[in-house]
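Note that one protein chain of the assembly has been removed; the remaining protein chains are unaltered in position.
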Amino acid sequence: MNPTPALFISFESLEKVFETLIELIGFGESFGWLATLLAGISISFLIINVMVMATAFYTWFERRMIARFQVRRGPNRNGPFGILQPFADVLKLIMKEDTIPDEADKPVFTLAPIALLAPTLMIMIVIPFGTFLNKEAFLSNLNIGILFIIGVTSVNSIAIFMAGWGSRNKYAILGSMRGAAMLISYEIPMALGITSVLILSGSLAMTEIVRSQSVWFILVMPMGFFVFMAASTAEMSRTPFDQIEAESELGSGYNTEYSGIKFAVLFLAEFMAPIVTAAVVTTLFLGGSQGFDFFPGGIWFALKMFIVIFVLLWFRSTWPRLRIDQIMGFAWKTLFGLGLFNIFLVAAEFTLAREFNQIHDGSLTTDYMLIMAAVNWFITIAVILIMANVVGRKKYTRPEPTPSPLANMGMGEN
Amino acid sequence: MTKIITGEEISKSIESTLANAVVASDETAMWVSPETIHEVCETLKDPDGLDYSFLTAISAVDYIEYFEIVYHLTSLRNNCSCIIKVKTSGRENPEVQSVSDIWQAADLQEREIWDLMGIKFEGHPNLKRILLWEGFNGHPLRKDFIG
Amino acid sequence: MYGLGLFKGLGVTMKNLVSPSRQFNIVQYPNRRASPFDLAKIDNQNPVSFIATHPLKTFRSLLGLETITDRMPQHANFRGEEFAWYDRRCTGCASCAKYCPLGIIKIVTGTSGVNQQEGQSYDIDVFDIDIGRCMFCGLCVEACPYDALHMGSGFEEGKYRRSDLVINVDQLKSAEKKPSTWFRPQLTDRGHDPIKGSTADWEEVGRHEKPSLEDQNKRWAKR
Partner (left out) sequence: MATIRTEPVTINLGPQHPSTHGVFRLRVTFDGEEIVDLEPVFGYLHRGTEKLAETRNYVQIVTLTDRMDYVASMSNNLAYVRTVEKLSDIEVPERAQYIRVISVELQRIASHLMATGFLLNDLGALATPLVYCFRERERILDLFEMLCGARITLSYMRPGGVFQDAPEEFWSSLNTLISDFPNYLDELESLITTNEIVLARTIGVGLLSDAQAIDSGVTGPILRASSVKWDLRKASPYEIYDRVDFDIPIGSSGDTYDRYYVRLQEMRESIKIISQCIKQIEPGPVRTETPFFIRPPIGEAYSSVEGPKGELGFYMVSDGGISPYRCKVRAPSFINLTPLRDMITGWKMGDLIIILGSIDIVLGEVDR
């Protein structure tokens, strides 16, 4: 079936609506650009507002949830269960003085929050977030959707570097230097994780990727999922990879000098990242809006996103952070290798599938995918355990403590 | 139980190597002249000899006419402790040899004594004020300090 | 087995998330949101009838607008503010002022003019305690030989000016007396608990039981 955009919440259908409107008012063909513009503005308006609201409630959820993990209460004063807390936060931040350090590079300093927020918002455009009246709902069905995501997320590293460099603070520079090094490194495992998805789905369009998941890709290639999750956790700089902020080391990292509304925007971008990442992970590995029929696809999508977000929160509230060189080592020594190995594995299995004639309509049959899942799970667990134990035994075995000969509490001679 | 070595005992073992270092000694402590404290401490620390490897504390006391610096030493291997004292001559520019090259532990404590009591430690690599700021007037733990 | 430690940690945090016995003992000071069940409990009703009879209150409490006050459970020994001072027990000996490490108790006494022959107590003209500098070490209470001064049990004495923090003799006299049982084992023995709100009269706080009238007659009437 051809993806037909649902109702008017996609760029194409909005454009049509505006075209008809303009014709009705009486302007001619020459105002076609106006329809495009209006459609674009409407889409941006929709995206920004929905995402900002979602982020606001996500911050409440995150604070609440981490508080529960830490056996505390969390914000519970503003509104029922503290649900109005994000608005209080934003109000406070807006009322704060918007300071710019004297020595700061003002244009760079001012642009950095926007540069950080924009790409995060843009990713949401290509996510097929559900089915609506039996039609797939998405805002824009780019046929290079996944490539768009890879391209757009790379802007993050520049934005963080802008923020750190522009504020002319040593902590901020240290944080943004770490950020630049880390984000660029983790692009590669992320791309490798995505590549393995592309091999199986055979398309760059997000809708096609969802449709080809007759068995969810997390089951088919857990190693790819692991690589992608680790890399995207690092991309959005959360524990255990939160070196960019590292509040116990750098104070606040790249956003040390920010205050007021600029900080609010940085904060927004930072907390929007988990939502967007969860959406991408859901699309690529968890079968997007697929699910049982008694709920519409959108709800399944939201549910899966929620689970991903919860797991990310769980990690965040449990694990300490790695050191910067360990993080870089993890990217280049572990994830890079695992990613390549995963691609090799998936490609080999795909070639075998072609040999055994298991491909229909450009995607694999369900039976073959299930066999792949069994094999890949076994291989993944074996590889990760072997790696962990080889590395661990070398580094972490400790000798039995023996008392130093330099002291003795009156038990020996004398 | 940590054995407390009296001043007489320790002075006996010191006098065999350093003849005229010890000024006086009683059952609590041994007094050493400020010029020889470095040598005495070297002898005391000698791992083959008395083996006072651990410098517990250095304290300074202002006795109006003179300052007294008290070294509490512990031998972790023999589990015994002793007290060495040094009397400075006079209140003006009191000076004692630093032992920070013998025990690293003396480093911060001597700086603290210089800061609060105003006793100079000759040979200390970094004798600056530590608890108070540079440019503070006077040394507050002296009895004649009016703050 | 390396690699499992991370997941063990995840198990611990999850256990703490769900297990009610591992929760932090949180008291939401000064008040907390009341659920309809809490309100029903206060009204001594069962929840169903409460919801039926008080729909507005139920709705408000569901919105989180109903609050009930809450206070940390403390031990009766707690050394708090609001010193309990009994002018009828105080002789003006100024031991407390002498014992105070910070010297924040100021006492000025004068002759009371009555019963001077029998050694009647002094009149306390000034008894100032500068709570703003007090560190609640309790040495003044320990010093008091006549059990006239006691630690209090409160901690909510915030004022807008430093000068308001000096409590003077009138305030001390008129204040509600909720002495802490700190260093006053006789109060513990008599079951006094200031945190639960019990107050103590000047006759009750002494080290010895107040002799009854008969006892007094027996011992003193002959004089």
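For clarity, chains are labelled A, B and C in written order, and residue numbers in each chain start from 1.
Keep in mind that, in the parts below, contacts are C-beta pairs under 8 Å (C-beta built on N, C-alpha and C of every residue); 3 or more make two chains touch, one makes a residue touch a chain.
Being a predicted model, the structure only gives us computed values, none of them experimental.
> In the intact complex, which of the depicted chains does the undisplayed chain touch?
Even though it is not drawn, that chain still touches A, B, C.
> Just to verify: which one of C:Gln28, C:Asn77 or C:Gln186 makes contact with the chain not shown?
Residue touching the absent chain, from the options given: C:Asn77.
> Given the contact definition stated above, which residue among A:Val17, A:Leu46 or A:Val71 touches the chain not shown here?
Checking each option in A:Val17, A:Leu46 or A:Val71, the one touching the absent chain turns out to be A:Val71.
> Can you list where chain A touches the absent chain?
Residues of chain A in contact with the hidden chain: 66, 69-72, 170-171, 174, 178, 239-240, 242-243, 246-251, 316-326, 388, 392, 395-396, 398-404, 406-410.
> Mind listing the chain B residues that contact the chain we can't see here?
Per the touch rule, chain B residues meeting the hidden chain are 1-2, 28, 53-57, 59-62, 70, 72, 76, 79, 83, 103-109, 112, 116, 130-133, 140-141, 147.
> Which residue numbers on chain C touch the omitted chain?
2-6, 8-9, 11-13, 15-16, 22, 24-25, 74-75, 77-79, 99, 101, 135-139, 142-143, 151, 180, 182-183, 185, 188
Simple rule for what comes next: only the chains that are shown with their structure count from here on.
> Between chain A and chain C, what distance separates the C-alpha centroids? Give it in angstrom.
53
> How about chain A: which of its residues touch chain B in the complex?
Residues in contact with chain B: 405-410, 412-414.
> Would you mind writing out the residues of chain A in touch with chain C in their complex?
It is residues 68-73, 76, 79-81, 314-315, 317-319, 384-385, 388-389, 391-393, 396 of chain A that touch chain C.
> Name, in rising order, each residue of chain C that touches chain A in their complex.
1-3, 6, 9-10, 12-14, 16-17, 22-24, 26, 28, 33, 62-64
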